[in-house]
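Excluded from the complex is one protein chain; the other protein chains are retained at their positions.
In this document, chain identifiers A, B, C, D, E, F and G correspond to the written order of the chains, with residue numbering beginning at 1 in each.
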Amino acid sequence: MTGFADLGYARVDTDREDRQGLPEIVYGPGKQPDEIVGIVSELLRRSTGPVLVTRVDPEVAEHVAERVDGAVHHPAARLLTWRPAPAGTFEVCVVTAGTADGPVAAEAEAVAAAIGLSTRLVRDVGVAGIHRLLAVREDLARADAVIVVAGMEAALASAVGGLVGSPVVAVPTSTGYGAALDGVTALLSMMTSCAAGLTVVNIDSGFSAAMAVHRLARTAARPR
Amino acid sequence: MTGFADLGYARVDTDREDRQGLPEIVYGPGKQPDEIVGIVSELLRRSTGPVLVTRVDPEVAEHVAERVDGAVHHPAARLLTWRPAPAGTFEVCVVTAGTADGPVAAEAEAVAAAIGLSTRLVRDVGVAGIHRLLAVREDLARADAVIVVAGMEAALASAVGGLVGSPVVAVPTSTGYGAALDGVTALLSMMTSCAAGLTVVNIDSGFSAAMAVHRLARTAARPR
Amino acid sequence: MTGFADLGYARVDTDREDRQGLPEIVYGPGKQPDEIVGIVSELLRRSTGPVLVTRVDPEVAEHVAERVDGAVHHPAARLLTWRPAPAGTFEVCVVTAGTADGPVAAEAEAVAAAIGLSTRLVRDVGVAGIHRLLAVREDLARADAVIVVAGMEAALASAVGGLVGSPVVAVPTSTGYGAALDGVTALLSMMTSCAAGLTVVNIDSGFSAAMAVHRLARTAARPR
Amino acid sequence: MTGFADLGYARVDTDREDRQGLPEIVYGPGKQPDEIVGIVSELLRRSTGPVLVTRVDPEVAEHVAERVDGAVHHPAARLLTWRPAPAGTFEVCVVTAGTADGPVAAEAEAVAAAIGLSTRLVRDVGVAGIHRLLAVREDLARADAVIVVAGMEAALASAVGGLVGSPVVAVPTSTGYGAALDGVTALLSMMTSCAAGLTVVNIDSGFSAAMAVHRLARTAARPR
Amino acid sequence: MTGFADLGYARVDTDREDRQGLPEIVYGPGKQPDEIVGIVSELLRRSTGPVLVTRVDPEVAEHVAERVDGAVHHPAARLLTWRPAPAGTFEVCVVTAGTADGPVAAEAEAVAAAIGLSTRLVRDVGVAGIHRLLAVREDLARADAVIVVAGMEAALASAVGGLVGSPVVAVPTSTGYGAALDGVTALLSMMTSCAAGLTVVNIDSGFSAAMAVHRLARTAARPR
Amino acid sequence: MTGFADLGYARVDTDREDRQGLPEIVYGPGKQPDEIVGIVSELLRRSTGPVLVTRVDPEVAEHVAERVDGAVHHPAARLLTWRPAPAGTFEVCVVTAGTADGPVAAEAEAVAAAIGLSTRLVRDVGVAGIHRLLAVREDLARADAVIVVAGMEAALASAVGGLVGSPVVAVPTSTGYGAALDGVTALLSMMTSCAAGLTVVNIDSGFSAAMAVHRLARTAARPR
Amino acid sequence: MTGFADLGYARVDTDREDRQGLPEIVYGPGKQPDEIVGIVSELLRRSTGPVLVTRVDPEVAEHVAERVDGAVHHPAARLLTWRPAPAGTFEVCVVTAGTADGPVAAEAEAVAAAIGLSTRLVRDVGVAGIHRLLAVREDLARADAVIVVAGMEAALASAVGGLVGSPVVAVPTSTGYGAALDGVTALLSMMTSCAAGLTVVNIDSGFSAAMAVHRLARTAARPR
Partner (left out) sequence: MTGFADLGYARVDTDREDRQGLPEIVYGPGKQPDEIVGIVSELLRRSTGPVLVTRVDPEVAEHVAERVDGAVHHPAARLLTWRPAPAGTFEVCVVTAGTADGPVAAEAEAVAAAIGLSTRLVRDVGVAGIHRLLAVREDLARADAVIVVAGMEAALASAVGGLVGSPVVAVPTSTGYGAALDGVTALLSMMTSCAAGLTVVNIDSGFSAAMAVHRLARTAARPR
C-alpha cells in the first residue's frame, strides 16, 4: 500500500483500486476545474475501472468534459463518469418517500450504475399511503440490497426495514422544513429505527449509499 | 372569569370548570404532600367534576389518599383520582409502538377514563411488523380519536396518521437510547410526519394527550 | 385500501378520499410544474372533493393554473385550489400574535376554507397587550376550534389555551431573530405550555393546523 | 482597585464593597466547608455589609454556622447570611408561575431581603388562569421592580412584562420535563419575549435576579 | 386597560403609554410599508410620546417618511423616529467590544436617545487589551446604567460587570464565525457570567437593551 | 404476512422468521421479567431459529433463565440466548478503538455469534498508535465485513474504512467525556467520514451492527 | 500597559507589540475600508513589526492597498500584509486532509509566513488513504509544530497527533455537508481526539492556528 501520485494540489490514491475495487472517486466541491481535469486524467491513466466526479455544477462539468475525453454528464445526479462498469448481477433497489427526494435518489442510482450495480428506482411510496409500499413489497424483497431515501420523519426506512430481510441503507434527506432541521431529524429517526439492522449514511448522500452497496456487492461476490 | 382560591402556596383556579368543563388538574411534582391535600380538598369543595393529581409517587399518593376521602390510586399511571366522570360516548383508542411505551400509555388511558372518555388500548403494533398494525386498522378507524404513543423514531405515528381520518394526537416517549435523545428524536419525527394533520404533545405526556382529546370531545358534543 | 395511480414520477394515493374524507393534497416544493399538472389532473379525475397544491411560487402557480381549468390562486397563502368545498358548520378561529405571523395564518385560513371549514381570522393579539386578547375572548370561546399562530416566545398559545375549552392547535412560526432560532423556541414553548391539552404542529405549517382541524370536524360530524 | 486577601485557596475581593456596594458573595458549590469558613471570616473582618453564602447543602451550612458566629440559615433558599442589611425603600416583587418554581423564588427573595431590598412574594399566577394574574396587577405595577420566576414555556414573563412599566428580571427555571429541556426552553422563551425591555438571568438563578435588582436599587438611590 | 385601535391588519395598543410610559414601538419586519404608515399615524394621533419603527430597510423608511410628517431616519440604527423625547437626566453608557458590534450599538443608542435617555458611546474596548477598558473605568462607573454590546465570547460583559456597581444590560451580538454560532455563544456566555447581577437580552437586540434601561429610568425617577 | 401472537402485553411477530431469516429479537428494557418469559416461550414454540433477549440486567436474566429451559447468559454482552445458530461461513471482524469500548463490542460479537456468523475480536487499535492497526490490516481485509466500535472522535472508523474494501458498519460509543457528548460526537464523525461507503448504527448498539451484518450475510448467501 | 490610540471608531492597542511581540492584527469584517486605512496607518506609525489585515474581500483589499504604501495582498488567504517579518528558524508544517480545506490552510500559511515563521504545506493526506500520510511522516516529525486543517470527521488530526511528538494545533473546517454541521462535527471530533495533547482553535480559523504557533515560537526562542 504505497502508491499515490503527487500532483501538488492533490495526492491521488492510486492504490485504492487494489484495496477497494474502485479508483478513488473525486469529490467536486472546493476544487478548481483544472484540478479536476488533472486528477481525472491521472486516475484514467493509473487505473482501469470507472472514474467519477460527484457534486459537480453544470459549468464545471462542461469545462471538464471538454478537456477529458469520454465523459458522460448526469445532470440530475450532478455526476460525471468515465469508463462506467458493465451492470453486474448484484441488484440494488432505490426507494424514495416522496418526489422531493428525487435528486438524492438520482445520485444514488447513477453512482451505483456507474460502478457496476444493477439498479431499480421506486418513487413516492411514503407511509402516508402505506398500500403504495405494500404493492411493491415483492420487488423490494427480491433486491439484493435496498437504499431508502427519505426526508422529514423518514418513517419509510423503518417500514422497509421491517418488510425485507436484505441490507437496507438509509439516506436521510434535507427535504422538509421547520422541525425537519435540514435533515437532522431524518438522520436521528433512521438511527433509532425499530427495524433491526438498518444502517445510515450522511444527509443527502446518495453517493455514500451507493458506495456502501458497492462494498456489500464485493463481499457477496466472494466465493463461499 | 374571576374565581380563584388563594391558599398562600397556591391559587386554585376555581373558574376553570366553567371555562373548560373540568376542574384544574393538579401537577404533583414540586408540591408538598400537604399542599396537595389542601388543593384537592379545595377543588372537591368548589367544583363538581373529577379531581386528578398527576405524576405522584407512591408515598405521596398514600399520604394524600389517607387524608382525602374517595381517592383511587392508579400506580402504573402515577395518578390519583376522585369523583371520576362516567364513561361517555366519545371513544379514544390509545396505541403503543412497543411494550416500553406502556407507562405513558397508561397515563393517557387512565386520565382519559377519569374525565369521562371511553378508552381502548392497543399495544405493541410498531412498524417493524406492519401487519400487526394493519390487523387493527378497523378498530383504529372506528375510534373518535387516536392517541399514538411511540418512542425511538416514532414511525408508528405516521403510519396511523395515514390509515385513519379521525384526529391523531401523537405522544413522543423517551423510550430508546443514544440518538433517541430522551424523546427529542421522536418529538421531531412526529412534528415532521408526512401524514397530514397529526398533532403532537410533550414528551412522555400521556396526560396532555388525554386533555387534548377532552377538548375534542367537548367540541364534538356541541349541538350542530 | 389498494388504489393509487402510478404516474412514474409520483404514486397518487387515490384511496385517500375514502380513508380520510379528502383527496391527497399536493406538496409543491421539489416537484416540476408539469408533474404538478399531471398529479392535479389525476386527482380531479379520480376523486370528487377539493384539490389543493401548497407552497407554490407565483410562477409555478401561473404555469399550473393555465393548464388545469378551474384553478384559484391564493398568493398570500401560496395555495392553489380546485373544487373548493362549501363552507360547513364547523367554525375555526385563526388567531395571530403579530402582523409578521400573517403568511402562516393566511395558509391556515385558506386551506381550512378550501376544505369546507368556516373560518374567522383575528390578528395581532399578542400578550404584550393582553387586553386585546381579552376583548375577543367570547369570539374565541364560541369557535369549535382555535388555531394559534405565534412566533418568538409564543406565549399567546398558553394564554388562549387557558381561556377556551375547545381544541387549540398551535402553530409555531419562524418570526423573530436571535434566540428565536427560526421557530424552534416557539415550538418548544408551545410543547411545554402550562395550559393543558394544547397540541402543536410543525413550524410555519398553517397547512398542518388546518388539516388537524379537518380531522376534528370529521369526528364532530359523526352521529353521536 | 487593588484590595484582595490571598488565602491560598481563594483570593477574596475585599475591594468589591467599594465598587459595588456589597461584599463579595460566596458561591458554595465546589468549596470545602473550612474554605467557606475562612472566606466568610475574612469578609466579615474586611468589610461592613451583609455576607452571604449561596447554594449550601444543609450539612455544609451547619458546619459553617457552628464556626462563624451570627449565621442565619435559610434552608428553602439554600442560603447562609451574616449581618443582613435593614430593609430599604426599594421594593421588589417576586412572582412565580407555579408551585414548583418555589425554591428558585425563595432564593431570589431571601438574597434580596438580606441585601436590603423590601420584598413581596406572589405565587402561582401562571397564565393558564390569567385572571389570577390580573387580580394582582396593581401590586405588580406598584413595585419598583419585578422578578418573574417561571419554567416550562415561561409565558408569565411576557404577560407581566406587558402589564407593568417597571424593570422585569426574568428567571427561567428547570421546572417541567421533555421539551422543557431543563430550563433551556424557558430561557429561550424569555429571551424572545414580545414584551419589550425584559431582561433575563441564568436558569434557576434566583441569586442573579436579586443581584440585578440590587444594581437597580443603587442607581435609583442616586440623587437626581 | 382597555384601549386599542383595530386597524384590521393590526390592533394598536393605545393603552400602552399609560401602562409603560411610552407608546407601542413598531417592529418593522413582516409589515407592509402602508401598514406601517397606518400604525404610525394612529400612534401619533392617539398618544403624545415618541413614536419609533425599528429594523426598517432604507426603502421602507423612505416610503414611510414621505407619507408621515416629521420622520427622522437613523440608517445605521435602521430606525425611524417621530417626536423624540428630550434628553433626561438618566445617563446610559453603551460600550462595544469591537468595531463589528457597531450596528447593534447604534440601535441601542438611537432608541435610547429617542425615548429620552442621555447616552454615551464607548467603542472597541474588548478584553484582548484590557487597559483600554480600564482607561474608561471612571466613565462607566459614573453612568446610571451600562449596555455592553459584544459578540464572540463576550468576555467584555463580565469585565464590565465586575468593574461597575450600576445595572449592566448585556447584548450578545452575532459577530464572529464558527463556534460563535451566530451569537448563541455570546448569549450563553453572558448568561453564565461570573459577575453577579448582569442581565441579558436577545441576540443583536440593541432595541431591547434600550427598552430595559427605559424601565430602569422610570423606576429611578419615582420619588423615594 | 399475517402471523402474530397476541399476548395482550405484546404482539409477537411470528412471521418475521419467514421475512428476515430470524425470529423477532426481544428488547429487554421496559418489559416485566414474566413478560419476557412469555414472549420467549412463544417464540421458541412458533419459530425454529435462535431466540435472543438484549440489554438484560443480571437479575432479570436469572429470573428468565430459571423459567425457560436452555438459556445461556452472556453477562458482558447483557444477552440471553436460546438455540444459537451454528457458526456459518460468513466472517465478521469486530474492532475496537480502546478498552472502554469493550461492552459494546461484546454485545456485537455475542449477538453475531448467536445468529450464526463467524466472529473475530480485535481490541484496542485506536489511531493514536496507528501501527497497531496496520499490524492487523490483513486480518481486517480478509473478513467479510468489519464492525468498528469507537467512541470519542471515532477516527478508527475512517482509518479502517480506508484500509478495507468490504462492508464497514460503524458503532459510535458513549466512551469519553465533555465534548464527546455521550456518543453524539462519534456518531456525527462516523457519518461524515472521508472513507466512502461506511454505514453507521445507533450509539452503543452492538446489537444493531450485528443485525446489519446478518442482513449482509443473507444477501451474500444467495446463489449468484 | 497603557498605550492605545483612540481613533474614535477604534482604540488601537499600541502596547500589544511589547506584550506579545506583534502589533495588533486587524480583523477585516465589519469595518469600513477607510477605518482599516486609518488603523493600519496608525499601526505602521506606532509599531515596528508586521501589520496584517485578515479576511478582506478583494475590493476592500484594493481600496486599502491603494491608500497605504507597501501592501501585499494574498488573495487565497484573504490577507493584506505590510512589513512582513523575515523567516525565522521555527518551522511549522501545515497539513490538510483534502483539497477543499485549501483556503483555510492558505490563511494559516500566509499569516505564519508574514509573522516570521518558516512554513511548509502538505496537502491532501486524509486518512482514507493513510499511506499518503505515512509517506510524509518524517517531514511532519521534523517540524517544530504542525497545524492540521481538516473538515468532515477530521480524523487526520488524531492520526497526526499520534505520529508526532511536537505541538499539534488542529483547525476544524466547514468542509462537508449534512452531519458535518458547518464544522461543528470536526471541532467536536478534534476536541475528543484519542491522541493526547492536541489543541484546537475555532472553525476555519487558519489565523488563530498561526497565532498559536507564534506564541510557541516566542517561548521556544527564550534562552533556556
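Just a few scattered comments:
Note that in this section a contact is a pair of C-beta atoms (placed from the backbone, for glycine too) under 8 Å apart; a residue touches a chain by one contact, two chains touch by 3 or more.
A quick note: this is a predicted structure, and the numbers were derived from the prediction, not measured.
Check G:G116, G:G129, G:P167 or G:G206 against the missing chain and you find that the one touching it is G:P167. Among E:G49, E:G102 or E:G178, the one in contact with the hidden chain is E:G178.
Screening E:V26, E:A97 or E:M211 against the full complex identifies E:A97 as the residue touching the chain left out.
Residues of subunit E that touch the chain left out of view are 97-98, 126-130, 134, 152-155, 157-159, 161-163, 176, 178-181, 184-185, 188-196.
Residues of subunit D that touch the chain left out of view are 1-4, 8-11, 13, 15-16, 24, 27, 29-31, 35, 172, 174, 183-184, 187, 202-205.
Where subunit G meets the missing chain, the touching residues are 1, 19-21, 25, 89-90, 141, 144-145, 162-169, 187, 191-192, 196-203, 207-208, 210-216, 218-222, 224.
Note that only the chains that are shown with their structure count from here on.
Interface comparison, E-G versus A-F: the higher count of C-beta contacts falls to A-F.
Centre-to-centre separation of subunit D and subunit E, using mean CA positions: 25 Å.
Taking each chain's centre as the mean of its C-alpha atoms, subunit B lies 44 Å from subunit E. Taking each chain's centre as the mean of its C-alpha atoms, subunit E lies 57 Å from subunit F.
Contact of a single residue of subunit C with at least two other chains is seen at positions 1, 98, 128-129, 162-163, 178-180, 184, 187, 191-192, 196, 202-203.
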